[in-house]
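I am attaching a structure below and will ask some questions about it afterwards.
The complex appears here minus one protein chain, its other protein chains still in place.
Letters A and B name the chains as they come in the text, with residue numbers starting at 1 for each one.
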Amino acid sequence: MREKASTFAGEPEPSGPNRRTVLVGAVGAGVAGTALAGVGVGLAAPTTAPPAPQETLPVTLTVNGVRRSAPVDPRASLLDTLRDQWGLTGPKKGCDQGACGACTMLLDGTRVLSCISLAVLHDGQEITTVEGLVAKGEMHPVQRAFAERDGFQCGFCTSGQVTSAVGLLKENPRPSRAEISELMSGNLCRCAAYSNIVDAVADAARGER
Amino acid sequence: MSEQGIGAALTRVEARDKVTGAARYTADVVLPGMAYAALVSSQVSAGRLRSLDVSAAKAAPGVLGVFSHLDRPTWHRVPAIPYFGETRMPFSDDRIHHAGQHIAIVVASTRQQAAHAAALVKAEYEAGKPVPTLEKALPSAYVAAQGNYVNFPQETVRGTPEEALAGSPVRVKAEYRTALISHAPIEPSVTTATWEGDELTLYDTSQAVVVHRGLVATAFGLPEDKVRLVCPLIGGAFGAKTHVWGHTLLVALAARRLGRPVQVVITRKQMFTTTGHQPPTVQRIEIGAERDGRLRVITHDSTNSTSFVAERPENTVLSSVATYAVPNLRTRVRLARMNFGTPTAMRTPGDGPGSFALECALDELAHELGADPVELRRRNHADVHPQSGKPWSGKNLLECYRIGAERFGWHRRDRRPGTRREGNDLIGYGMATARRVEHHRAAESTVDIRTDGGVVVRTATQDIGGGTLTTMIQVAADALGVAPDKVTITVGDTDLPPGAPTFGSITSGSNGSAVRLAAQDARGAAIRLAVGDKGSPLHGLAEDAVDVRDGRLFAKADPRRGETYAVLLTRNRVNPLRGNGKYSPAESQYETSTFGAHFTEVRIDRDLPRVRVVRHLAVIDCGIVLNTKTARNQAQGGIIGSIGVALMEELRQDPVSGRALAPALTDYHVPVNADIGQIDVHFVNKPDHNSNPLGAKGLGEICSIGVSAAVANAVFNATGRRIRDLPITPRRLL
Partner (left out) sequence: MDFIRPTSLAEALRAKAEVPEAVPIAGGTDVMVELNFDRRRPPALLDLNAVGEIAKWSEVDGRIRLGAAVPYVRVIDELGDRLPGLAMAARTVGSPQIRNRGTVGGNLAAASPAGDSHPPLLASDAVVEVASVRGTRTIPITEFYLGVKRSALEPDELITAVLLPPADGPQQFSKVGTRNAMVIAVCSFAVALHPASGTVGTGLGSAAPTPRRAPEAEDYIAGELSALWQSPAPLADSVLRRFGELVGAAAQPIDDVRGSAAYRRHALAVLARRTLGWAWHDYCEGRVTACA
C-alpha cells in the first residue's frame, strides 16, 4: 500500500520523527478522566516555541497574575498570542471577527473581545482569562453556577460566556433576568443553552450579593 | 431500572473542565514543531484557474510550503460515500465549482505568516457562467439515481393518488420554500495532522472518528489501522462535521510532504462555504381530505439544490410518507445543481424542511375545514407505519398532543386569525407534529471494573454537547449497580472500541446499548466469578440469585451476604475485569421513530412587523430519558435553533454569481440570548425496549422538527398571513 500512498507528485516522501504519542494524553485519555477526578488538565505550553517572526515587538502582559513577555508579531491578535505564545486554551477562536464572544477575556477587569484586538495594543496591561478565575483550585461562583445549572452543551463558547458573565456582574452586580439576557447577548451559544445561562448568571449574582 | 442513575439530573462529568477552560478541543492540541496552514479560496463560483502564482507566497517570511493542483496530488482513491464530503478530491484539477473552493494551501511557521502568505497567492480565473441559485437551477432539476448519497426512495407511490385527489371534497395546495441555512457551530473545523512513517494521526473536528478514519485511510491508500483519529470533544457541529471535507485531507497531505505536524483552523468564511449547509428547498404539497378531516391523499414534490461535485437529496418527503395515516400518496425528490458548496446533513436533515411544508399544509387544511389543528392530527394518527404497515416499536404521540395542549393552554386559541391583540402586538398560537426515524448503528464499548472499585467505559464515540459522557456513565452505572461517580469514560479515539457517530440522533440508543451490553457483560462475569469462588460469600449461589447495588454483590434472598466488586476482584487478582458490549441492530419487526408535539405563542409588533416567539412548549417522546438535566438543555437548544431557522437564518446568495453575500456571523444571524422567550420541554419518558436494549432513543433531532411550522402557523393565527417561505422576516410580513 505504501507505494500508492497519496502525496504530491514529484516530491520526496519524507518520514517524520517519532512524535506520534506526544501530547495525546491531553486529548485522548485525559478529558473525561480528569474531569471526573476534579483535576483540571492544566496548561500545556507548546514544547517548542515557533521561530520568532522577522518583525516582532516586545510585549509584556500580566496574564492571570503572571507577568509574561515575548516578542510578538504585530499582526497577532491578543487571542492568538495568548493561545499560541503562552498555551492558554480557555479563550476560543470562534469567528475572528468580534461576532461570537468565544474569545472574551477581561482586560484590566473589563470584558473585551480578544480576537479583534492586537497583542501589541495592550503592552503592560492585565489580562484575566477563564483559567484565571479559578483561585487556589476553587472555581469562581460564576463557574460553579454554570456547572450546576448546565449553562452549556458543547462547551466551546463557555469560556467566553463565563468570563463575560464575570465582567457583567462587575458592571452591574444586580441585573434582572431581562438585563442578563440582553447583556449576555454578545456571547453566542449555538447549542442555545441560553435559559440555563441566564439561570447561572442570576444564581451567581444572588450569591455575590 | 433507574435506581442507579438512569434519568437522574446529574451534572455533566466534564462540567468543571468546560467552565474553567481546561477542556481540550481540537484546536487546543499543540504538537512539537507544528506548522500552521491557511487555505486559499476561489473568488469565482464557476470556471477554471487560468493561472495560480504562488511565488510571492512561497517567498514570504516563515513559509514552509505552498501546494495546489499544480503539485498534482495523487490520491489513492475517492473514499466511499456517504460521509465523504465531495466526489471530487481536492486539488485534483483546475476546475472551479463554487466560490470559496480551496485552491491552495499555505503552510508557515506561525499562524500570522500563513494567513499573510495566503493573501499573496494570485489566482487568475477563466470565469465560467455559474448557475447561481436554486431558482435558476430549477429548470434542470432531475431525479437522482439510487446509490452513493442517494440512499432513500426518490419517488414513492401509495394507492391511487390522482384519483384520490380528484375525488376529495376538500383540497389544499401550496408551495413552500426553505432557505439556504448554515450550521454555524462556534467551533470552526480544525485538523491537525502528524505522520510517523506511514502512520497518520489526525486530531480532527469529527462527529464520527470511526467512520472518518476509514475514509481518510482510503484517500491515502493506508490500511485502517495506520490511521488514528482523535476527537473527544466537539465544539458544536449540527452536521457540519458529519462528513470529511477537503481541508482534512489537504492538511494531512501537507504534513506528509513537509515532514512535520500541520494544523489548520479554517476561517469563519470557509465554514460557511466549504463544510456544507442545508440546501434551500422548494416543496409543493397537495392534500385531499374528507370533510371530517380524514386524509385521503398527500402529494409532496420537493426539489433541493446540490453542488456539481455531489448529489445530496434532502429527504423532505419522508414527513408525508411516514407521519399520518393516509391511504394514497405520491412523493418525488429532485436535485438541481448550482455553483455553491456541497450541502450536507444539518439538524434536522430532511424532516426539518419537510415538516415545515407538511405541517403548514395541515394547518392550511385545518383552517379550510374549520377544524382544530390538534384534532385534525389526532384524527389522522398513524396507528401503524403508513408505508410498511409494521407496528411501531413504541409511540406515544397522542399523549404528546394531550399533554401539550393542556399545558400550553391551547383551548385559549382563537380560530379566527388576527383577532387577539395586546397593545401593538398581535398574538397567535400554532402547533405542529414532530416525527423522526430512529436510526440504529453498530457500536462497541468495553466496561472495565477495577480492583479499586472504579469503572472505566471505553468507546470511540465523541461528545458534541448532548451530554454523552455523562449519560454513558449513567447507563454503565445502572447496569453494573455502582454509583455514577465511580465511573469514568474515555471517548473520541479510534484506538478505543468503535463507538457510534455523534450524528443522526444515534448516540443514546446505539452507543448507549453498547455500553449497557458491556456493563451487563462485566457484571455477569463478576457474578460468575463470585459464585464460583470458594472465597466468596456468594459461592455456590445461582447467578440469578445475585444482585448488585452500590458496587456490592449480594444474595437476593439475604442481602447481608455479599461482597464488593473491589474485594472480589482484588482477591482473585483480576484487574480489570473487562466486559465487552457489541450492539448490532438487527432487522426488526417494528418501525422505530421518535415523536413530539410543538406548541408556540408568537407576538408580532404589527407595525414593524417583527415576530417574537414568547412561549414554546414541546412534548417529546424519545423513549426513556437518560439524564433529565442534559436532555432538557439539548431539547431547548434544538427548539431555539429552529426558531432561528423560522425567523432569521438565511445565507443569502448573490443572484448573479451565487456567492454567499455575507458569510459571517455578523450577518448570518443565529438567535442571541435576548431573543429567547420561555421554552418548556416535557418528556413522555417511557422506555422503548422494542427499539433497543436500553429503551432510549435519540433526542437531538426530534426536538427541532416541526418548530418552524409551529411558528409559521402561529404567525398565521396572529395575522391571517400565510408565510410559506422561510425565514419569516419582517420584509415578508409587510
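A few comments on the model shown:
Going forward, a residue touches a chain if its C-beta (ideal position, glycine included) is under 8 Å from a C-beta of that chain, and two chains touch if they have at least 3 such contacts.
These numbers come from a predicted model, not from an experiment.
Of the candidate positions B:D53, B:E155, B:D414 or B:D667, contact with the hidden chain is made by B:D667. Here the missing chain is touched by one residue of B:A118, B:L134, B:L480 or B:A709, and it is B:A118.
Touch with the hidden chain on the side of chain B covers residues 38, 115-116, 118-119, 267, 269, 607-608, 610, 612, 647-648, 652, 661-662, 664, 666-667, 669, 671-675, 729-731, 734. Although one chain is not displayed, its contacts with chain A can still be listed: residues 55, 57, 74-75, 77, 96-99, 101, 104, 110-113, 115-118, 120-121, 164, 167-168, 171, 182-183, 185-188.
Heads up, the rule we're going with is that only the chains that are shown with their structure count from here on.
Centre-to-centre, using mean CA coordinates, chain A is 26 Å away from chain B. If you check the complex, the residues on chain A that touch chain B are 1-2, 4-11, 13-20, 22-24, 26-38, 40-42, 44, 46-48, 50-51, 53-55, 73, 75-76, 80, 84, 87-100, 102, 129-131, 133-134, 139, 143-144, 146-148, 150-159, 162, 180-182, 184-185, 187-198.
Partner chain A is touched in their complex by these residues of chain B: 11-25, 27-34, 61-62, 67, 71-76, 109-113, 115-116, 183-188, 194-199, 201, 203, 219-223, 228, 230, 232-236, 238, 253, 255-261, 265, 267-268, 456, 463-467, 469, 485, 487-493, 495, 629-630, 633-634, 636-641, 664-666, 670-674, 676, 679.
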